[in-house]
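Of the protein chains in this complex, all but one are displayed in their positions.
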């Protein structure tokens, strides 16, 4: 397999994360050619050059279209704000590039559908940045489920909470504008939905509720402005597999920093996971004597691949950035035509349609079927 | 204040708990006359006599009406299965007795309304056995809320989970019959609703979903029978105070034994409580330096009354039965005409109406207003 | 079996705990005659009468010798400060009473030895108030050990920490006087030693270290006084069974309220217990697949007797005071000539001798053999 030439658009939160992953993946896994960090695009030439130096890219451009059309580039990492994803992803696909786009696909379902169409038309790989599904802990959960260790799943509860919108006196900024999306639902609700998709499959019907903890916020220039997005969202769900569930999201949850709390109930046991303790899985099964049954805290280790590629000793802890390195390895696997553990546009659109149904359901105050 | 003469109907789970509370309350609190454990009623004279001996009651009867009409009796503890509450409570109230009835009031709302009417007509005290609100931890939460330590509450999540219905191969018994009620919702959902009532007030609108993890169960005599109740219930809520919330119940949740998990989100902090660790309260507030903010685990102690009446040292742990002793002390306070921390029929009916709205909402698949 | 007539000396922390236990034991267990709370002794007649009323005793006396010599009394509960135990216990035994004495036996080893001699001479039952060994969780641990679930034990760590001496600006009081004993070691170190005794047996050799976190303390009347006791103690141990261990005690440990942390390491697993979460046991065993091994949190329940006598549902939680009720039942069992789970003077003296060796070892800075 030849070395891949990488183009990166965006160097914020996830942009840096992509850069670190492309930079580390060959050393961590030891079984793929070292990608060439070829071109970095940012909003201006100056910024792009500075960031290229920092992140180890060879060239820089202030115009992302230059990058997308560079004949040298094999794969384009898109890490800009969500509203830019459709245009960039479609342009890259049309230019014959593989795309690795951060989640969610878009702020409007129709844009996401256009992205899917472009991916299909191009014949290229179009993958999404759902990194939490890459955690060895998540893979362990899937294995526990596949092996039937907790029997048939009949109920699931998903929570995702952070507190970056929790302070009512923080200034109004774009995350409170309707143009940014619905709020917690698409801003980060897609993360637990990606776990749901990978672990338990699709959602059939939903009934959602969205709420604003704070009706308005102060403006930096004085006065106050009405908040247009919903920082809190809760959704009843019926899954395709027949299980019931609930999704609870709150981006104004004081004290929660990166909590994704998952409870999966089955006929023979229960699985619990908390992203804030991402190296642990809680498992209860009905095996053995009643005197000693209990939730066990499993610390991930080399027996939970690909943890072993990072550290040979158990319980030492992977970090958030390591998940993106694993995702990068999966993408490379996919580009080589192998079976990979990834959410591509074909699956990602299912998440977008679920989000769309949830938002409509909340607006209309009734149950809605998810389009398939 | 004179010593109270007590009549107890029922000696199962909560019957024994009442007996222990009446027996201990004077010694624990040291400020009330020792109640006289006068008469115990059970299904037969034999059983009643044996239980009276065990639990320290003076007399025994196989006919609860004898007890209810005994001129000697001041207060009647009713701890029989829920379906019997209305008849017994109304008879006792009509006989001029004070009533201490286990939760919920009844299996049908109209019966609960009749109970309320009887209480009003009698002028007697009619209290319900919502023991979890008596935990010093719960009182601490109320105090934290009252003092505004977490600001204005905007969202709440309540979960209650146990696993006594989790085994799909357990034989069908009355808890799966429709005559026993809706299932998890009234069977134990009223517990978190009692906490909600005491901590945050009433519920305005609800949208519920009820599910059966197992469609049928084996019969002891062979064959299988269709399950008629719902072991899983999830409900979206809008509270009267404007906050949103969700209630999640599962009595087939493997590994959960007495979990009541409460998360209360406010504009300045968050409170978390888990009944399985009933001597702890988790509190996050935005006070102090950002470097050292975090959820603090508060262990209850003498500074959280009436813990001090049980143990002078902090962190040593109250137990489930101690909550009923506190409730008993509150009831005695109420009987003496003092202000007491209790859920009486006047408040209890609000819980029953909320349950009724939740069940109807689930059946009809739509939002429903709670009657006030 | 006839009903026992009880005399109680002392109504402080543990005095009330004894009174509650004698009052509740028959109702909780349902299989023993109801003890008669006959006589209560306190420092003055007035106080004794008030406390007798509160705690439900029939008679009161300001002179404990009157109680001890009362021909009516069968058992004497001794709950006064440790320095009074020898005189009272010996007098009670010599008067032919059974004795239930709080721990430790005495403040000086020679007094404890005299108590043992008196017990032997009397032929009466002489039991000690080591309540933590009564926890169903502790019994579960013993059972796990007996069944070899963690293999052969090779190492143990015991910690006990509270913070009642943690504030350096609290006034000097008798706990800082040498006459009160060594400090943390005998004040509460005997509690983990009682667990050690019951779970793993005797201690062969020790090497201790005692420290004073604060050299002096303010006096209420002004000025400061040198602290004479040791709030911190740490001891290396070799056990009779060949295992090694360490005991760590700190009664000036801010934030610790009733922590007794136990770690028992064996050739096939590990047990962890924390008294601040007294309804949980942590167990790790090497059974099953490597992928899902982990410490399991076992919540105590009816399957862990005698939890079932208190509550029929699991995970609902016993409290500190419940342990004394269990101890009381064991004492009654012992008085009836049955096999009981108790630490009597014959075993208690082993704990006292271990404490003595630890203190001498700390003073002399060397390893010392424990007398047997």
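Letters A, B and C mark the chains in the order given here, with residues in each chain numbered from 1 onward.
Please note the rule applied: a residue touches a chain if its C-beta (ideal position, glycine included) is under 8 Å from a C-beta of that chain, and two chains touch if they have at least 3 such contacts.
All of these numbers come straight from a predicted model, not from anything done at the bench.
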item: Per the touch definition above, residue among B:2, B:290 or B:339 touching the missing chain; value: B:290
item: Candidates A:56, A:81 or A:215 - the one touching the absent chain; value: A:56
item: Residue touching the undisplayed chain, where the options are A:114, A:268, A:316 or A:360; value: A:316
item: Among C:83, C:211, C:313 or C:340, residue touching the chain not depicted; value: C:211
item: Residue, one of A:20, A:47 or A:340, that touches the chain absent here; value: A:20
item: Footprint left on chain B by the chain that the document does not show; value: 140, 143-144, 149, 281, 283, 287-288, 290-299, 303-304
item: Chain C residues touching the omitted chain (full complex); value: 150-151, 154-155, 157, 159, 166-168, 207, 209, 211, 213-214, 232, 234, 236, 238, 244-246, 248, 250, 252-256, 265-270, 284-286, 293-295, 365-367
item: Sites on chain A contacted by the missing partner chain, in the whole complex; value: 12-13, 16-17, 19-20, 23-24, 26-28, 30-31, 34, 54-56, 162, 164, 256-259, 276-279, 299, 301, 310-322
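The criterion applied here is as follows: only the chains that are shown with their structure count from here on.
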item: Gap in Å, rounded to a whole number, between the CA centres of chain C and chain B; value: 34
item: Between chain A and chain C, centroid-to-centroid distance (C-alpha), Å; value: 53
item: Residues of chain C touching at least two other chains; value: 299
